[in-house]
Structures are given as structure tokens and as C-alpha cells.
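Have a look at the structure below before the remarks.
A protein chain is absent from this complex, but the other protein chains hold their places.
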Amino acid sequence: MDEEYAFFPGCIAKNVYPGIEKATRIVFEKLEIGLRDYEYSCCPPPGVMACYDKPSWLVIGARNLLQSEKDGLNPMTICAGCYGTLHNVWYALKNDPALMDYVNENLSKIDLKYEGKNHPIHFLDILKDHKEKIAELKELDLGLNVAVHYGCHYLKPTSVTGENSERPTLLDEMVELVGCKAVPFKDRLSCCGAGGGVMSGEPDVSLKIVNTKLNNMKAANVDAIVDICSFCHMQFDQSQKKLGTTEIPVLHLNQLYGLAFGIRPKHLAMHTHLVSTRDIVKKVKAAKKG
Amino acid sequence: MGKSVKEILMDGNGYACIQCGRCTGSCPSGRECSLRTRKLIHMARIGMDVIKEDELWDCTTCFTCQERCPKEVKTTDMIIELRNLAVEEGYLPTMADVPKIIIKSLYDTGAGQPLSPEISKVRSIIGLKKEAYDVSTNEETLKKFQRLLDGLEITRKGGLR
Partner (left out) sequence: MKDIGVFICHCGVNISNTVDVKKVIEEISKIQNVAICKDYQYMCSDPGQEMIKRSIKEHDLDAVVVAACSPRMHEPTFRATVSDVGMNPYCFEMSNIREQCSWVHTDKEKATEKAIDLVKGAVARAQLLEPLQSEGFPVVPSALVIGGGIAGIQTALDIANSGYKVYLVEKEPSIGGHMAQFDKTFPTLDCAACILTPKMVDVARHPKIELLTHSEVESIEGSVGNFIVNVKKKPRYVDMDKCTGCGNCAVNCRLVGKISSEFDMGLAKRSAIYVPFPQAVPLKYTIDPDACLFLKHGRCGKSPKCVDVCTTDAINFNDEPKTIEFNVGAIVVATGYREFTAERKPEFGYDLYPNVMTGLELERIFAPSGPTGGKPIINGKVPKKIVFISCVGSRDKKVGHPYCSRVCCMYIAKQAHLLKEKIPDSDITVMYTDMRSFGKGYEEFYERVQKEGVKYRRGNASEVYGNDGKTYVRAEDTLLGIPYELEADLIVLGTGLEPDPNAGDVGKMLHLSLSSDGFFLEAHPKLRPVDTVIDGVFLAGTAQGPKDIPDTVAQASGAASHVVNLLSKKEVLSEPTIAVVNEDMCVGCKTCMLLCPYDAHEFDEDKGVMKINTALCKGCGSCSAACPSGSIKMNHFTKDQIVAQILEVL
């Protein structure tokens, strides 16, 4: 494999929505991009962990980053939260030698050392260089109107990510590759409300935020929400059950690609989502026939 | 490494703030609750007990305020660091138990969100290993990980020691 990454699935994809992990493995295998597994721990979350103790967050994050250093592989995330952690930890340690020393002081207690050699990358930034192959692999034009959700930690802070956080277009383009249309809706770049430990620590506020966003999506008559973050994914799927006002199926981009590549929805664990994906499945079946 | 409020303000460029309010105006949480990012910075600067404010925990760290601040004040970074201080002093979010559970799970299993038997089954069905290969796969590795955490503040703040 010429192109290979250290696969960092994150706790949500591993332990709550394994369909996202499976979809990722399938899509990357089809794209002939290697994914290697390492003894990763929780990233740890930029919400709960960094907010409780930022130094600890740096150390645990660095432990994850260093795992693939010996193989010269860059870690790849599929959750924007994990990306927020790994990328920002990498950036902070790269620019502050004192922090790097602190981190390595702790890591040395278990005979580990972080050299800052590799560079964490979010899966969307890998897929964007494979647009042609994706178009080739596509078996169905899904024809869905979707609400795309970038996820805050993929875009910001732009001083670290280098993204255009006011007018991003990449995810809109990526769903178009498989015949979907990114439908504009009010406050399309707004946070899902789960981050910063709010989902766990202030659940009322978290639900209020996501409720507003879901209603905006509903007003735009979308068939599905497409995200590039397992945590946002979980927020959208779980909160709709709690709120009961909307029933918009939620798909991770890799699940969307899986469907477009002709993989059966069950193999992408779509049947385990809290918000039923039946309507999507129906549309996909129709696309197959047509 | 505990920083004081003054140090947090210095590192976060908080003294440059002109209280223009673009941060609060951009805040998705502020529209739904009483979080006023601008006010938190003001309180910190004039020496009020900002770490006691409940609203400190309503921020989702979406970074929109930090992006839009014309004075390059690192609003979100400061909120995160003020939270560190708040936890230290015992001022916690409303559902303080839940973060504690997550920290405990991180310690015990290496994952903030642990694997349940039901999901393990789903993993098998869809063709993944029933438990992902990670820090908890090898007992030795998990023990080392726990030893690492023993030396970090997170375990003390999470009530584990």
C-alpha cells in the first residue's frame, strides 16, 4: 500500500456506532488506502478532558500521537472531536518546547516518548485527494437532499486548521460526488451542541442547541444529515429520540459513500441507528433499480 | 501547571478585549441559555469570581467567538483554562456526575465511552472484531496507561484518587 495511515477510530465509532468504523474500513479498502490499528486510548475528548485538566489532555493525546511514530504513519481521525484533540495537541506541542518537555516527563514514566514527527489528519482531507477514484467506485447516484454538517473542530480554530470557517465548501462538494445535493439551511455551520462537555454536563442546553439546528434542517426538507464527526453523529441521532420533534436519519460520510459504492445498509449498521434509516434505504433501493 | 486567572488572561490575550460583544453575538449556546462570553471575559479582567459562574459550563467550545474576535482574544481557550481552575476549586457543571463517569471509564477501560455487550454483538455481525484493538486489548498496556493517568491531575480531579 503506497498510502497508509494509522487509523484512529475514536470511542464513539468503536463502541457506539460501529457502522461508522466499518464503513470507513470498507471505503478506504476500496480506495486502496491502508489503515493500520494501534493501541489507542480515548483521544481524550477536547470537551470533558481538556476542560477538567488541559495538561492531562495534552499527555494522553501525545501518548496516542506517538503510537505510529515508529512506523512513520500519520494518524487519521473520523471524528472531528478526536481531530480537535490530536491536531491541537500536535500543534500546541510543536510550538511550545516547555509543554513538550512536560508531556515527555510524564510519558517517560511508562517508557514512552513523543517526538512530534507525525501529523494528524482528518479523513475528509484524505478523501479530497481521491475524488476521481470515488467517482469511479460510485455504483449509485443516491439522489438525496442532505444537510451537511462540518463539525466545529474540523474547521476551527482556523489558525491551526487553515480552513475557511465562514464559507467552507469541501463537504458540499464531496457529497455531490455521489449524486447528493447539499441543501442550504439556516445556520448551517452552527455547532451541534454536544461539544465542550455540554452534552454530558449541561444536557438541557445541549438539547436546546441541537433542537434549533434540527428544526432548521427540517425546514429545508432534507432527506438526511451527513456528518464527518462521530460525536456530532451521536448527538444528532440520540437527541432526536429524546426530543421527538424531528426524524431525520443521520449518516456519517463514510456510510454515505458505502451506500453509493453498493454496500448493503445492514453492513453499515444503519439499522442500529436510533432514528430509522428506512427511508434512506428505500431511496437507495430505488436508485439501484433506476 | 495550574494557571491563575491573570495568567490565563495574559496567555489568552484577554487584556486586549474591547467588549464589542461579537463573541456573544456569534454564540450558538448564548442564543439558547444565559451564556455571555463577553461578560465572562469582563468578569475575569475586573477580578470577579468568574470561575463560580454556572454559565462557564454552557460553552460548547465551537470556537466561533475566537474566530470572529477582532482583537484576537482567545476566548474559547480561556474558557477551557478557566474551567480547569473552576474544577480545582470545586465549581463543576450541573450534571457533575457524568463527566466523572467518563473519566472513570477512561481509566478503567481506556475509553471514555465503554463498549457494551449489545454493541459488541453488532460489531461481530457487521464483520468487525468484537472488541476493537486498542489500549485495553493488552492487559500490560492498559496497566501502563493507568499508571500514566495515576500521575496526572485528571484522575484526582475526576475523584479517582
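A few remarks follow.
Each chain gets a letter, A and B, in the order it is written, and its residues are counted from 1.
Just so it is clear, a residue touches a chain if its C-beta (ideal position, glycine included) is under 8 Å from a C-beta of that chain, and two chains touch if they have at least 3 such contacts.
Since we're looking at a predicted model, the values are computed, not measured.
Remark: the absent chain touches shown chains A, B in the intact complex. Of B:21, B:90 or B:159, it is B:21 that touches the chain left out of the display.
Within the complete assembly, B:70 is the residue of B:70, B:127 or B:159 that touches the hidden chain. Across the entire complex, the residue among A:3, A:32, A:166 or A:204 in touch with the chain not shown is A:166. Looking at chain B, the residues touching the absent chain are 18-27, 30-31, 36, 38-39, 68-72.
Residue-level contact of chain A with the missing chain is found at 166-167, 186-187.
As a convention for this text, only the chains that are shown with their structure count from here on.
If each chain is reduced to the centroid of its CA atoms, chain A and chain B end up 19 Å from each other. Chain A contributes residues 9, 11-12, 14-16, 18-19, 21-22, 25, 37-42, 44-57, 59-60, 63, 102, 106-107, 109-110, 152-153, 156-158, 165-166, 187, 190-198, 200-206, 208-209, 212, 266-269, 272 to its touches with chain B in the complex. In the complex of the two chains, the chain B residues touching chain A come out as 1, 28-29, 31-33, 35, 57-64, 66-67, 76, 80-81, 83-84, 87, 92-96, 98-99, 102-103, 106, 110-116, 119, 122-123, 125-128, 132-135, 137-138, 141, 144-145, 147-149, 151-154, 157-158.
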